[in-house]
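Below is the structure I would like to discuss, written out as structure tokens.
Rather than the whole complex, this shows some of its chains in their spots.
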Amino acid sequence: MPAYATNMRLKFPILALTLEIITIILFAVFVVYDDGKHGGHGAHNNATHHEEKAQDPLTLYPMFQDVHVMIFVGFGFLMTFLKRYGFSSVGLNLLLAAFALQWGLLMQGLWHLDDGKIKVSVFKMINADFSTATVLISFGAVLGKTSPVQLLIMTILEITIFGINEHLVAEILGANDVGASMIIHAFGAYFGLAVARMLYRPALRNSHENDGSVYHSDLFAMIGTVFLWMFWPSFNSAIAAPGTDQLMAVTNTYFSLAACVLSAYATSSLVEHKGKLDMVHIQNATLAGGVAVGTCADMDIGPFGAMIIGFVAGIVSTLGFKFLTPILASNLGIQDTCGVHNLHGMPGILGGIAGIVAVALGKKDGSAAMQGAALASSLGFALVGGAITGLIMKLPFWGQPPDQNCFDDSIYWEVPEEEEGEESLAHGDQKAEA
Amino acid sequence: MPAYATNMRLKFPILALTLEIITIILFAVFVVYDDGKHGGHGAHNNATHHEEKAQDPLTLYPMFQDVHVMIFVGFGFLMTFLKRYGFSSVGLNLLLAAFALQWGLLMQGLWHLDDGKIKVSVFKMINADFSTATVLISFGAVLGKTSPVQLLIMTILEITIFGINEHLVAEILGANDVGASMIIHAFGAYFGLAVARMLYRPALRNSHENDGSVYHSDLFAMIGTVFLWMFWPSFNSAIAAPGTDQLMAVTNTYFSLAACVLSAYATSSLVEHKGKLDMVHIQNATLAGGVAVGTCADMDIGPFGAMIIGFVAGIVSTLGFKFLTPILASNLGIQDTCGVHNLHGMPGILGGIAGIVAVALGKKDGSAAMQGAALASSLGFALVGGAITGLIMKLPFWGQPPDQNCFDDSIYWEVPEEEEGEESLAHGDQKAEA
């Protein structure tokens, strides 16, 4: 049973400042501007091909900014659906991503030193942003139940492990995963679920009063959903080989997502009371098509092939929210706040499997066995890494919130008083006075 | 009098799944990736010119993403101004647009087959997004008064008719309409108004308690307004001929919108009680400059010419909201929820007329008569097509909401309880108990 010393006054600032100072020192030693005088090694084996072709160093910049929006607005606002946890959702998302992108650049770059240096290009900045996505996915699994200190620790460990798996998958196995269904989505989800399992809170088995939305918090979350949905084609194509491959990645993702919306809405209505739509499904399952088409995005599967993937993903994801999440929580002790298993976990595996099939069918050069190994590696690193990380996070001095303060900003944030004078002014969230 | 069987449990899922499966089959038959080996036929007669020049198949991608943001964030959030209809506004906007872009790609592409195939390029994706705009404009006219099933039916029919008119205007008449004042804005508005006329609800003549905004719903709507406003230069220039024409389209739209803001604010203050500004005007009439300059956007009308168009549009649109919308509702039975007549209808006609004048003055190659014919065609197809569509939508088994449940998400959505325990927690919208 952890101690609930949730006063962050020294722990958090000292950790954050120390991490940043160490990071700056490592940058001083290792990181220089890209001078364009190298072959380039990015996250994927098509990186060389890519960077050589690009003349203007800012060719990829618009795509980078789309990915940037997904990371900071998309993930950040998607998690604001909770009625009293919006500050933490968008605020800690910013904190974790800002640190993760620095740490990710180091952890990915150290595998590919060029004259002993990491040469920062827009391509590397995209990959740095990508690495943050794993952390933000895992954050979704433990949302509301962890302190900023715990989350920074998770960030360090997860990004480091991600860097190893990513190197293994892309460089050693030579697997295709342009949209990162396996190395980001499945990895981030199962890492987070393993952490959540370690941090299991029996007292939260019965629903917590703050573990739900209010009307406007659901609208804030839709800001995140829609920005993720729109820019997903950029996510899946940003590091594709320029030209036809990149266009294919854009096109496949665009249509997969469109088909996914229809199947997610239909399934939501089918499984809900009186055929009503459920915001949780709409906010999340409509995005599963982007996850699931990731590995295949730059493969010649045809627009209709992408649509089938998206269509299936929308159904699987919605059914997962409706039927699987409650079972995971009650039977396996995995309390998945945002349902990342449904948005990133299962669709990520679906994407990995689709990739195996597509490569086996010759839709892209590669080996189906290596694709399978890449999926297994991503899941293995995620589960083992997440479990170890969860154990470390469980140590009783990281300021973890007590059960009754879960899903509540006010434990780590100054929250505005909703009262003026002696009048009680409700804001959809405030306890009525007597 | 329609029956009010609003339980969507079977109707909606079956329709959505069936439509998506049919669409996937049609994609399997007709749609392939663009291989760059064709002249290209887009929505407009400058398409060939355009695609030939573009080397990188993703040259237009940033503009596509701007348009994408307008469709999904812009239109979606603009309609969240209603206090209890935000889920439907942004959620059904996503549903309709996701289906419409697939259907639009087919309906536009079938007129321009290339070796029997539709070759998807970014250019075609922009046009697919464009075609969704017509539906979303019409959605604004009937917002709050229609079921998801009715709206999907409207989408199929409207896009199909749009495809015919668009082919006629661009290919047969050879008219200029780069920013689509006529073929999207005027068409979408009058189509929607014709539908609204068919679905006239006498009981809503007196204002409905949910047909209004609350403070924060008006702020959500401003997210839509501002994203539409900012990216409108991309909308009007995305399919312009690259180079000078495209720059002109960007510049004209930028300045037209800027001038429109000043005149809309001034007019709003002039016509309102004590000179106060009205959020309805600010959210909508500030955008009329983008609509009205559409047809002329790539014409050599000079920045000041564009500003005059925007200036007039801002005044016309604001006056329309203040004086014309109530008359349409009370005298003509046209209940236009979002006032699309003022934002898209009149400014669209203004844009069409400006185009006739500009072509007559030699600001662009073309025939003033053909411009006039294009405007007439767009209005004619819209009114007749909308009326027929409205009649079909009126059939009594599409789950249309009863009058008292109009403008209320809870009829088609699970809406979060605003109560915790036995305390009533107000959220700016909730009925007080007792």
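A and B are the chain letters, set down in written order, and residue numbers restart from 1 in every chain.
By our rule, contacts are C-beta pairs under 8 Å (C-beta built on N, C-alpha and C of every residue); 3 or more make two chains touch, one makes a residue touch a chain.
Model, not experiment: these values are computed from the prediction.
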Oligomeric state of the whole complex, in copies, if 2 are shown: 3
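Definition applied: only the chains that are shown with their structure count from here on.
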Centroid spacing, where centroids are CA-atom means, of chain A and chain B in whole angstrom: 33
Residue numbers on chain A that touch chain B, as the complex places them: 62-63, 66, 83, 209, 212-216, 218-219, 222-223, 225-227, 229-231, 234, 242-244, 246-248, 250-251, 254-255, 257-259, 261-263, 265-267, 269-270, 272-279, 282, 286, 300, 302-304, 307-308, 311, 426-432
Residue ranges of chain B touching chain A (in the complex, touch as defined): 7-14, 16-17, 19-21, 23-25, 27-28, 31-36, 56-58, 61-62, 65, 68-69, 72-73, 76-77, 80, 84, 86-87, 90-91, 94-95, 98-99, 101-102, 120-122, 125, 148, 216, 220, 223, 412-418, 420-421, 423-429
